[in-house]
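Worksheet for the structure shown next.
One protein chain is absent from this view; the other protein chains keep their places.
The letters A, B and C name the chains in turn, as written, and every chain counts its residues from 1.
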Amino acid sequence: MSDTGVHEEPELIQLLTPEGELTGHPDYPLEISADEARALYRDLVLVRRVDSEAVSLQRQGELGLWASLLGQEAAQIGSGRALREQDMAFPSYREHGVAWCRGIQPKELLGMFRGVTNGGWDPHEHGFHLYTIVIGSQALHATGYAMGVQRDGALGEDGTAVISYFGDGATSQGDTNEAFNFASVNNAPVVFFCQNNQWAISEPLERQSRVPIYKRAAGFGFPGVRVDGNDVLAVLAVTRAALANAREGNGPTLVEAFTYRMGAHTTNDDPTRYRASAELDEWKAKDPILRMRRYLEGNGLADEEFFASVDAEADALGEQVRTECRSLPDPEPLEIFHEVYAEPHVHIDRQRAEFAEYLASFEAEGA
Amino acid sequence: MSDTGVHEEPELIQLLTPEGELTGHPDYPLEISADEARALYRDLVLVRRVDSEAVSLQRQGELGLWASLLGQEAAQIGSGRALREQDMAFPSYREHGVAWCRGIQPKELLGMFRGVTNGGWDPHEHGFHLYTIVIGSQALHATGYAMGVQRDGALGEDGTAVISYFGDGATSQGDTNEAFNFASVNNAPVVFFCQNNQWAISEPLERQSRVPIYKRAAGFGFPGVRVDGNDVLAVLAVTRAALANAREGNGPTLVEAFTYRMGAHTTNDDPTRYRASAELDEWKAKDPILRMRRYLEGNGLADEEFFASVDAEADALGEQVRTECRSLPDPEPLEIFHEVYAEPHVHIDRQRAEFAEYLASFEAEGA
Amino acid sequence: MTNLTIGKAINAGLRAAMEHDPKVLVMGEDVGKLGGVFRVTDGLYKDFGADRVIDTPLAESGIVGTAIGMAMRGYRPVVEIQFDGFFFPAANQTFTQLAKMRRRSAGKLSMPVVMRIPYGGGIGAVEHHSESPESYFLHTAGLRVVSVANPEDAYWMIQQAIRSDDPVIFLEPKRRYYEKAEVDTEASIAEAAPMGAARVARPGTDVTLLAYGPMVKTALQAAEADTDHSIEVLDLRSLAPVDYPTVFESVRKTGRLVVAHEATLTGGPGAEIAARVTEECFYHLEAPVIRVAAFDTPYPQSRLEEYYLPDLDRVLDGVDRAFAY
Partner (left out) sequence: MTNLTIGKAINAGLRAAMEHDPKVLVMGEDVGKLGGVFRVTDGLYKDFGADRVIDTPLAESGIVGTAIGMAMRGYRPVVEIQFDGFFFPAANQTFTQLAKMRRRSAGKLSMPVVMRIPYGGGIGAVEHHSESPESYFLHTAGLRVVSVANPEDAYWMIQQAIRSDDPVIFLEPKRRYYEKAEVDTEASIAEAAPMGAARVARPGTDVTLLAYGPMVKTALQAAEADTDHSIEVLDLRSLAPVDYPTVFESVRKTGRLVVAHEATLTGGPGAEIAARVTEECFYHLEAPVIRVAAFDTPYPQSRLEEYYLPDLDRVLDGVDRAFAY
C-alpha cells in the first residue's frame, strides 16, 4: 500500500513549556509585549472565573445546564485573540472564552443556559455566531460564510477570515467532513479549530479517530497542524498564521488544539463513571493559567500587585455574573411566537392571538 | 504548517501498460495462468456487451433508464474476481460488472432499470447487496456488515471480507466519510473501492476533491492506494491484497481505481454539454479490453479462434439479454403492498383489501 | 406574453431574480454547465458565472449548510436538490438549522434561502426519484412551503420565494415540467398573486376538490370528466401556511371536500387540511373530508406507479365517495 496510515508521533507546536519557559518555534515567531502577555493572562483568569461562577449558579438552580471550559482557556483565548474585528467565528457550545474575546457579555451566555434565550447576542455585531448545539452543523455555516467572503472580494491583508470551532467528537460527524471538503475545493478562507479535549462526553479520543485529528486535513487537501492547546502563546501564533493564510486567499487550515476537558462534560455529567482521576492529575500539571503565570513571574513581566489586581477583578466579575444571572428577566409567554418568520404569517398570527386570549382568560378568572 | 497538503504526483499501480505489456509491480506480484487471463478477457467483453445491449434497450423504450459501465469494465471485473464466495459486496448503481462476477443474471439488473423490481436478487445468496441509489449510503451498510463479520469471528485466512463500491462524487458525501471513520476506529474488514471515473454527472473531479482521492484514507488512519482502473490485472492484484488484509483483521483500505466513464452518466444524460471529446479520445487509447487483448495476443496466450468464440458468445448473450428483457413480466398491482412489513400490519392489509376491491370494480364494469 | 413550459418559466424567473439582485446565487449539483438534470438552470452559468452559479460537491447537507452561511453573509442562495429522494441527507441542516435560525437569533439572522426540489412521481424513474416529501416540510415550524402547477405561478412564485426573507421550500412538479402556457413576463411582480394565496382554478358548486402541484391538472381533468357534479377546483399553491380563508369559503359553499395528493395518506397534507376544515366548517360538511393519496407504502418500482399514484379514476372515486354520505 502506498500510504500506510501509520505515522510518527505528531509534532506539537509549543512556544511555552508547562514550566513557563518561552522556547519559541521557528515556524511561528511571536513578538509579544509585556502588556499583551499580561492581557492574555487576565483573559484566562477572568474566563475561568466566569466559568466557575456559572457552574455554581447551575448547582444553585439558577441555570438549567452549563458546559464548562475548564482547562480549555488557552485554546479559546489564544484563538479568540488571534481574530480581527471583521472576522467571523462560528462556535460550538463551550466557547465561552472566545465569546469573551468577541465582546459577548457573560450574561448573554448565561441567558442561554438559563433558558431565557437561545443566545441573545447579535452575531453580526460581534462577529460571533450563536452557539450551535447540533454537533458539526456550524462547520458548514462557517464554510458558506467564507464562500460569501470570497464573493465579496473581502480577501487580502486586511480581509476577513472565518473560524469554526468544534470538538474532537465532532470530527466524526458527516457535516464536519463535508465542510472540510467544501472549504477545500472552494479554497474558502476558513480556519477549522478543533479543541481536542480528549473526550466526547464519556468517549475517549480513540472512539473518534485512530490517528491524530490534524492529519484529517491532508486527506482533504489542506494543511493541518497540532498545537499545544494549553499554551496560549502557541495557540495565538498558530491561529494567527492560519487566519492570515485564509485571509490572503490560501484556503483552509485545520488547527488541532491538543487540550483537556478538566471538568465534567456539562453539569449533568459524572465523569467518575468513565475516566480515571490520574489522567486529570497529569493534565493539571499542564494548566494553561499556571503556565502563563510562571512565564510572567519568571521573566519579571508582572508583579504580585498585578496578580492581586487580576484576582480582585475576577472577584468583582464573579459577583457581577451572579447578580446579573439572577436578575435575567424571564421572557414573556407570547415571545414563543416572535420571529418565527420574517414576514407576516397568518397561521402564527392567529395562534398568537388565540393564546393571548387564552392567557387573558386566566387573568380574568383570577381578577 | 506541519503538513502542507501538497503532494507529489501520485503513484498509479499498473501491471499492464495500455500497449498490453506486462510490467508487474514489486508490491503486487500476480501469478496468472493463460486460462485465467482469457477468462478475464471474456468477462470484460461480455459485460461490455450486456451494457451496450442495455443502452439500446433503453433507446427502444424497453428500459426506463440505464447507467452504462462503459470504460469501467476492468475496475469492476478485476475487483469482482478478487472476491471470494463468502465475501459481501455493496454496490452503487453502475456495478454491472461486479454483479456479473457475483452470478447475478443480467435480466435481474434490467428488471430494476425497467421498473419491474427494485433489484430482484437475493443479496445473501450472491454476496451482492441490492443497488443503492442514494449516494454514499451503502458505504455505511458495508461497514456495519463488516462489524458483524468481526463479531461472528469470521476473520482469518478463510474469513470474510466486505467491499463497498462508490464513485468519485460519493467521496464528498457525509455518509462515505462517516463510513471511513467507523471502519477505521473499529478496524472493520472492509475495502472501500472508489471508481474514480473523473465525473459525477457533469462535475469534474476537481469539484469533489483537490487532492487524489486515495489520500483521503490516511487522514482517517488507514491505507489508500491508487490503481490503474483500466488495468484488470492491477485491479485484481490490488483488490485481492486489500481484501486479504481485511480478512486477516488488519482493517480497511481505500482503493481508488483511476478510470473513465466513457459513456453518458445515464441514458438521460448528454455529456456534450459539459465535456470535450478530446478527453474521451485520450481515454480510448487506454481501453481496458483492448489492452487485455493486446496482452493475450502479444504473449501468444490466445488465438483468433478464441477471440472469435468470445465475440460469438457475446452475440448470443446480447440476443439473450434482448429477449429476456422484453419478456420480463410486469408486476401485479397488489405487489405495491408486498413486504412493506415483515409482520402483519392492519393498516396496510386494509389498504390492500380496499384497493383490490377498487380494481375489481373496474373488471366488473368491463364485464 | 411568452409561451413557456413550467421548467422554462422557473428558469426565466431565476434569471429575472438574478438580474434584479446581485446577491441571488444558484447552487447545487450539476446546476452549472449542465444547467441541472432538468435544465431548469440552463444558461445561468454562462451568463452569471461560476461565482453565482455554483456546482457544489455531491453532498446535500453541505449544500444547505453552506447556503445558510452564505445567507448569514448577506446572500440569497437558491439551492437545488436534484431529486426529492435526495433531500434527506440535508434534513438536519434544514430542520434544525435553517428553519430555526431566525427564532433562535430572535430575528437577528434572516434566512432568505430557497430550496428548489423537483418532486413527485409519474416519470418512470428508478427508486428515490419520485418522492413527495412535502409533509416533512409543512410540519416543520419556520419553513414556508409552496408548490406550483402552471407556468405563470412558476415564473412569479420563484421570484417571490427568492424575495422572501424566510426559507422557502419550493416544490416543482417534475412530471409537469413540460406543460406549456402563456406567461406575461413583462408584468410587474407586485401585481402577481401573492405566494401564500390559494386559487380557485375552476369554480363549481357541489364539491371542493383541493390539489397542489402535479395533482392540479388531474383535478381539473376530474372536474371536466364528472358531468354529474359541479366541482370547484382549488389550487392550494402554498402548503405552509395554507390560505384557509379561501378553503373555508369554498367548503362552506359546496359542503364537501376532497383533497388529492401524491404524498402517502397517513400524516400527509390531506390529514391536516381535513382536521382543520372539519374543525372550522363542522356544521357545513355534508360528508367527511375525503382524501385521495398514495398508499402507505414505499414508492414502488415504476411499472406500478400508475396504480400507486392517485389518478383521474381515483380522484373521481374520491368525489363519488364524498357524495355517498
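Of note:
Quick note on the criterion: a residue touches a chain if its C-beta (ideal position, glycine included) is under 8 Å from a C-beta of that chain, and two chains touch if they have at least 3 such contacts.
Since the model is a prediction, treat every value here as computed from it, not as a measurement.
Between the chain not shown and the residues A:I133, A:L317 or A:A342, the one that touches is A:I133.
In the complete assembly, the contact with the undisplayed chain comes from A:I201, out of A:I201, A:A244 or A:L290.
Within the set A:G71, A:G97, A:G144 or A:G174, the residue that contacts the chain not displayed is A:G174.
Checked against the hidden chain, the listed residues B:G64, B:G174, B:P252 or B:P271 yield one contact partner: B:G174.
For chain B, the residues touching the absent chain in the complete assembly are 117-124, 129-130, 132, 134, 137, 139-152, 174-175, 178-179, 181-182, 185, 338-343, 345-348. Contacts to the hidden chain, counted on chain C, fall at residues 61, 85, 88-89, 91-92, 95-96, 99-100, 103-104, 127-128, 135-136, 138-139, 141-142, 240, 263-264, 266-272, 274-275, 278-279, 282, 287-291, 295-298, 300, 325. Interface residues of chain A with the unshown chain, by the touch rule above, are 64-65, 93, 112-118, 133-136, 169-170, 172-175, 200-203, 207-208, 268-269, 273-274, 330-331, 333, 335-337, 340, 347-348, 351, 355, 358-359, 362.
Here is the rule we go by: only the chains that are shown with their structure count from here on.
The distance from the centre of chain B to the centre of chain C, with each centre set as the mean of the Cα atoms, comes to 36 Å.
Spacing of chain A relative to chain C, judged by their CA centroids, is 40 angstrom.
Multi-chain contact residues, meaning those touching two or more other chains, occur in chain B at positions 172-175, 207-208. Residue positions of chain C touching 2 or more other chains: 56-57, 59, 61-62, 89.
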